[in-house]
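The complex is shown incomplete by one protein chain, all other protein chains being positioned as in the whole.
Each chain carries a letter (A and B) given by its place in the written order, and its residues are counted from 1.
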Amino acid sequence: MRRKSRLGLIGSSFAMIAGLLFSVTPGLLGTSVAAAAPQVPLNLANEQGMLWPCSFNPFLASSSPYSVGVTYETLEFVNSLQSGKVTPWLATGSAWSNGNKTLTFTIRSGVKWSDGQPFSAADVVYTFNLLKKYPALDANAVWSVLSSVTQAGANKVVFDFSAPAVPYFYYVAGQVPIVPEHIWSKISNPVSNPVSHPIGTGGYLMNKCTPQNIQWTANPHYWQAGKAVVKTVNMPAFLSNNTCNEYLATGQSQWGAQFIPNIKSYYVAKKPGNAYWFPPVANVSLFPNLTQAPLNNVKVRQAISYAIDRPTVSKIGEYGYEPPASQTGIVAPTFSAWSSSAAVKAQGSSYDPAKAVSLLKSAGYKKGSDGIFAKNGKKLSLSIITNGGYSDWVATVQVIAQELNKVGIAATVNPIASTNFYSDVYAGKFQLAYNVETGGPTPFYELRQWLFSKNSAPIGTAAASNWERFSNKTVDALLNQYGTTTNATLQHAIVNKLQMVMVQQAPVIPVLEEVDWFQYNYKQFSGFPTASNPYAQPALYNMPDWGYILDNLKPIN
Amino acid sequence: MIALRTLGRRLGSVGRFLRRDKKALVGAVILFILLVIAVVPQWFTPDNPSAEAYTPGVGLSWSHPLGTTSFGQDVFSQVMAGTRQSVFIALIVGLLSTVLSVVIGVSAAYFGGWIDDLLSMFTDVVLVIPTFPLIIVITAYLKSASFWLMVFVLVVTGWSYGARQLRVQALSLRNRDYLLAARARGESPLYVIFVELLPPMTSLIVANFLGAALYAVLAASGLQFVGLGNINSQSWGTMLYWAQNNEALATGLPLWALAPGIAIAVLGSALALLNYAFDEVANPALRPVSRRRARRAVRA
Partner (left out) sequence: MKFLIRRVGFLLVALWVALTVNFFIPRLMPGNPAVAMMAKFHGHVNPAALHALEVAFGVNSHESLISAYVQYVGNTFRGNLGISTSYFPIPVSTVIMRALPWSLGLVGLSTVVAFIVGTAIGAVAAWRRGGLVDSVLPPTFVVISAFPYFWVGLLSIWLFALTLNWFPLLGGYSETATPAMTWSFVGDVLVHAILPAFTIIITSIGGWILTMRNNMITVVAEDYVKMARAKGLKPRRILWQYAGRNALLPNLTGFAMSLGFVISGAILVEYVFNYPGLGFMLLQAVQNEDYPLMQSLFLLITIAVLLAIFISDVATAILDPRTRSSR
């Protein structure tokens, strides 16, 4: 099984560009709809290794990717590819007040649920209080910071937070799908009762579902005129990557979210209009266990970072699809505007084996006759654990281990079955772990996941993030300060300081950049996001992004 | 002494049989060659099998007789290096499960009574539990399977058919005159079993060993192919895992997937040919062989 990127990122960028585009050219969008010939259905190719459950609960990880954004909509769309650019969706706008502890949304009027009932602010209040009542549904942990959600007047919803919570806007506005109170209040157990016929406000309605295929049809009464013009959308279930890739390569699918080996000859060359774009969104990193020797020594960690020839790792382990990462933690080009030149300068060349050797020597290590460094008779040998279910990660870590061995660090690769891998990572049972964080609409999110001491836990107890167990009061204060401000200049200054921490202390060692897997055919459908128009995250497992994109696609001919 | 002579006579007849039966000879020669490669793979691997050091995706060439993988590893060297694990798994699992089959099957037959009832019941229960699903479940629970873990799982699930077969044959021998005579002389059970009872069963025991070894090869490669083995190790099943995950067949690197598959097929065929030949030798003593075939056809 190849690795999928994470679900659950919000992508929102569609908002800005799409908003601009559509407001400028409404006629173009509104007229091309009614063609005489039956339209070609849009077939999606996204291997999940399972048959479809045919339940569409938007709050559960097993079903949310097939409902959030498509059938259920969020309050706003937050674009992770454009530093969190916001576009109104079910809300027309929002404002912080009370020292950034209160967030007020203005709810859109005139929106209808797909069963014809009117949508209102009461549904929003109901949805959030549902998450409070059933924590199993609160996948984004919004109630860890919320204190209350109440309606004010006819169309306002007020969110009160227990502390300044600016970054939580992303989760509250962009990640929580709004469900209809008149339906959900009648479900006896919203966690365990299947949702077979989802009723939402979105552009697409689930038409029929078999274990092998989900079919959506355009919502005929969609509230956004001129959108959702592709009539039929199919998502077949693929049990393995090979079969899914073949489905894409033979032109049966026009939108894929796949890892494809040798993509140029295998996919692009097969059919005119086939194209791909892999936008980076987060880092795949080595997490060193900071609680034990030798990785509690900053020089050893820096030596590891300098010893890895990241372009080679990218080329061999990932066919070059995942670009080399930076020790500063800033994902380029997606977040290049956030990059601190001071931190980049302090790091110097990212691949410098001579510097790695001198760092190890200055840490008291001496090279033995076998070419491996040792201190006090103890060899510098490290085990790297990774998810054995992801063959590309194992291949990547094998290259990393070869690189480390070249400078005299005896590294071994230890692939572990998926769930056990995550249990070990969360509990801190590793020396080095190769894993990915979820990130978010600005670099702050990933840095906070990495470095905030409250995200961590003692060894043996599951940590939500910060698996390396980094703890630093100054850094905590910086992270908290970011949450209190909406001032972009101040936010950039804080992120600059955090990058310097990444370089000087190397608490995490980013190796490659996690990308969105995305293939599309631009001769059959138009409106896909591209590098020059990154209006939403394009991979089919990103919600609500892919539903947001779907609303904007148009058939050609 | 008598025991050794009997055993020698038996082995001598095995040698004569190999010379006479072409199928057996072909199987034996292949097995011998693979065994040599398994013991000293370094004589046959021109390149470091795991080094990702060459141009990825090269076809047939002098420097890479079977091309390279998409990671730039030499396929020929990988096949050679993978021989060890597959051959060793076959031999070790074959040996251990045969020993277990002999111990349980023969003691059941020899001692009879409630011991037989108990052991037979136990054998039958293990026999009907679906093997391959059980292996999958066990290896999954035990995290990814190391070499010895895989051996353990395959032995635990693979001995029962042989035990049943051996019990049937031992039962038919138990009341022969020479055995009764040995007992009447007051020989110890161990003496009777090892000197009188086992030697006539040699060909069936060998056939069992071959069957268990074949089962081990196929089951182990199947597990490795779906990623339940240690995917970081060198074996044919693991090579197939990597080839499949990188779509070797669809991306124009068919040798990467063909070579390890052929290697498994060659090893399997060698064992099957020998087994086929030994079956013929063992058959007169053994009538219904029905369950055994069903076992061998594990839906791997």
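Rule of thumb we're sticking to: contacts are C-beta pairs under 8 Å (C-beta built on N, C-alpha and C of every residue); 3 or more make two chains touch, one makes a residue touch a chain.
All values reported here derive from a predicted model rather than from experimental measurement.
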Given B:Val39, B:Ile115 or B:Ile129, the one touching the chain that is not displayed: B:Ile129
Sole residue of A:Glu73, A:Asp123, A:Asp138 or A:Glu446 that reaches the chain not shown, by the stated touch rule: A:Asp138
Candidates B:Val102, B:Leu119, B:Leu214 or B:Ile231 - the one touching the absent chain: B:Leu214
Residues belonging to chain B that touch the chain removed from view: 23, 121, 124-125, 128-130, 132-134, 136-138, 140-143, 214, 218, 221-222, 225-226, 228, 240, 244, 249-250, 254, 257-258, 261, 264-265, 268-269, 271-273, 275-276, 279, 283, 287-294, 296-297, 299-300
Where the missing chain touches chain A, by residue: 1, 4-8, 41, 43, 49-51, 53-55, 57, 60-62, 65, 134-141, 143-144, 191-194, 208, 210-213, 215, 234, 236-240, 243, 246-247, 252, 389, 418-420, 422-423, 426, 436, 438, 462, 464-465, 541
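Operating definition for what follows: only the chains that are shown with their structure count from here on.
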Distance from the mean Cα position of chain B to that of chain A, given in whole angstrom: 47
Complex interface listing, chain B residues touching chain A: 50-52, 56-57, 70-72, 140, 143-144, 227, 230-232, 241-242, 244-247, 250-252
Residues of chain A defined as touching chain B within the complex: 1-2, 241-242, 245-246, 249, 261-262, 265-266, 316-317, 319, 388-389, 391, 394-395, 398-399, 402, 413-417, 420
